[in-house]
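The other protein chains are all here in position, but one chain of the complex has been omitted.
Here the chain labels run A, B and C in written order, and each chain numbers its own residues starting at 1.
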Amino acid sequence: MNGIHDMGGMHGFGPVQAEKDEPVFHEPWEGRTHALNRALGAWKKWNIDTGRFGIEQIPPAEYLRMSYYEKWFTRNVELLVKTGLVSRAELESGRPEPGSALRTPPLRAGGVAAIALDRGIASSVEPAVTPLFAIGERVRAKNIQPVGHTRLPRYARGKTGEIHLDHGVYAFPDTSAHGLGENRQHVYSVRFAARELWGHEAPARDSVHIDLWDEYLERA
Amino acid sequence: MNGIHDMGGMHGFGPVQAEKDEPVFHEPWEGRTHALNRALGAWKKWNIDTGRFGIEQIPPAEYLRMSYYEKWFTRNVELLVKTGLVSRAELESGRPEPGSALRTPPLRAGGVAAIALDRGIASSVEPAVTPLFAIGERVRAKNIQPVGHTRLPRYARGKTGEIHLDHGVYAFPDTSAHGLGENRQHVYSVRFAARELWGHEAPARDSVHIDLWDEYLERA
Amino acid sequence: MEDHQHQLVPSEMALRVKALESLLVEKGLVDPAALDALVDTYENRVGPRNGARVVARAWTDPAYKERLLRDAPGAIAELGFLSMQGEHMVVLENTPRVHNMVVCTLCSCYPWPVLGLPPVWYKSAPYRSRAVIDPRGVLREFGVEIAPEVEVRVWDSTAELRYIVLPERPAGTEAATEDALADLVTRDSMIGVALVRLA
Partner (left out) sequence: MEDHQHQLVPSEMALRVKALESLLVEKGLVDPAALDALVDTYENRVGPRNGARVVARAWTDPAYKERLLRDAPGAIAELGFLSMQGEHMVVLENTPRVHNMVVCTLCSCYPWPVLGLPPVWYKSAPYRSRAVIDPRGVLREFGVEIAPEVEVRVWDSTAELRYIVLPERPAGTEAATEDALADLVTRDSMIGVALVRLA
């Protein structure tokens, strides 16, 4: 979707404000929210694309107002309800519904060290999936306007670049986010000249590299 | 600027919510704010482009949160201070600074009927200003990223269309908003096919007509 | 979204606007009687009835319609709704083959002298964002289904031109008077998000 999250190239948000000696979490609830997200992810009721789309669906005014972990929290509550792990009634009462089964968490403390080093994105080596483009080839990012989840940013659409790296094979976010299958395909680092993206006032040699899936691209 | 105001083509704001039997103003302060804007405009301390840029400078989260006339009010307060009509001290105290001169309002009640029928945009007939493009000509909206005020929406940049109407001569917003001169030039209604703007899934015959100044265009 | 916001902030905004007005009056920067007259003008004198009269005249007087489509400001001024030096305006004629619809994606441009002040939805993010990318979807939400073979033309009011739509005259109104026709013409039909229907 052409959502507020797709903000590459926008003006008006002011200067970058770096915080000196920033703590990992500013409040304990941020740490708990981060941990809850990982622990709930272990249920494998949703994938990374579903999760991202959940955040993108926060209304724009709220998206800009909310702090980062507030968005995570909001998204996770929605996903818990949508996947049936928790009911609206339980969220309201704060207690399990009478008679609901006691589950066993898939992630225990002993399993944490391993997942900290692995975000669990499945391996990219799949010789059976043929790349549609070769390194060095000129490609154009398609001018498409998906209303669902997509990882093709607006600022690249219709722009021409060059295949710089072939990263291997990954699930396709536009289908994967919506339960429409992994639709695995090659992902490339595509180099776009800054001038192609932003016009002739951009520095001549600068570039932006964007990771794009086969289906986002067409021969230029 | 590529601001939040430039929202043509975005998703995620939800359905259009039309209000049945909507009043002209929902609260008396809205009517007063609208009237104050007109009455202050009569001082000619700023023009329509300055005024629009003032609203565009409201930070995005505030822009989306604020109601329409709240934005007008916020913009006008800024312009009053910037042009020296009112000082920050006066805004804070709510009283004129001691010794400040009593002015005479340029717009009196008797003048209201006339301006209600005329928004005061100067006439467009200026034979001395030659149009750069002819009706029927293929043009491309430039891929430019002005950080100041502009009326070339992002969704049209780099897209090709056709000159449909020549509207005559107008001040150029990109300079006019910043006190850099009227830079008067022709404005055209440019027809862009919906498919050119949004890709091949758009209806084949639909189009968007955008009013664009000579400097926004180049020969396609 | 926006039409709920004004419910949340009235008292604070009312106080802030009142304070600003007092200061400006005290400094001699605005005339409170002019403010009263402006509020009265837009609440009671200028509004979509003006536009409806123009449409009804165009429906009943072919020569007027021809002038309106060729020189909208002149033809509108004939009815007294525009000063002669006035507003730059273009009238867009809906036909069985073309449906026109007006938006201002960048702000809220709107033909005040003939339609009055725009409704909240016209100025809202949902309309401004979607009218250009999904006009048929927006029209559907207004209860208007445009046949696939009809061309939808969206007019984004990015400059000082102001657009009004001349809607199609509904069948069954052949005997209606100009006044009766004007009563049928809605604001939304002149923005292009509604058709004119018999009451």
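The rule we apply is simple: a residue touches a chain if its C-beta (ideal position, glycine included) is under 8 Å from a C-beta of that chain, and two chains touch if they have at least 3 such contacts.
Because the structure is a prediction, the values reported are computed rather than measured.
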| item | value |
| --- | --- |
| Contact with the hidden chain (one of B:A61, B:L152 or B:V187) | B:A61 |
| Absent-chain interface as seen on subunit A, which is shown | 5-19, 22, 24-36, 38-40, 43, 48, 52, 55, 64-70, 73, 76-77, 85-86, 90-91, 94-96, 100, 102-105, 107-109, 111-114, 116-119, 121, 123-124, 151-153, 155, 165, 167-168, 170, 187, 189, 194, 197-198, 203, 205-213 |
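Just so we're on the same page, only the chains that are shown with their structure count from here on.
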| item | value |
| --- | --- |
| Intercentroid distance (Cα basis), subunit B paired with subunit A, Å | 35 |
| Length of the line joining the C-alpha centres of subunit B and subunit C, rounded to whole Å | 17 |
| Between subunit A and subunit C, centroid-to-centroid distance (C-alpha), Å | 41 |
| Multi-chain contact sites of subunit B, meaning residues that touch two or more partners | 9-14, 64-65, 198 |
| Residues of subunit C engaged with two or more neighbouring chains | 1, 125, 133 |
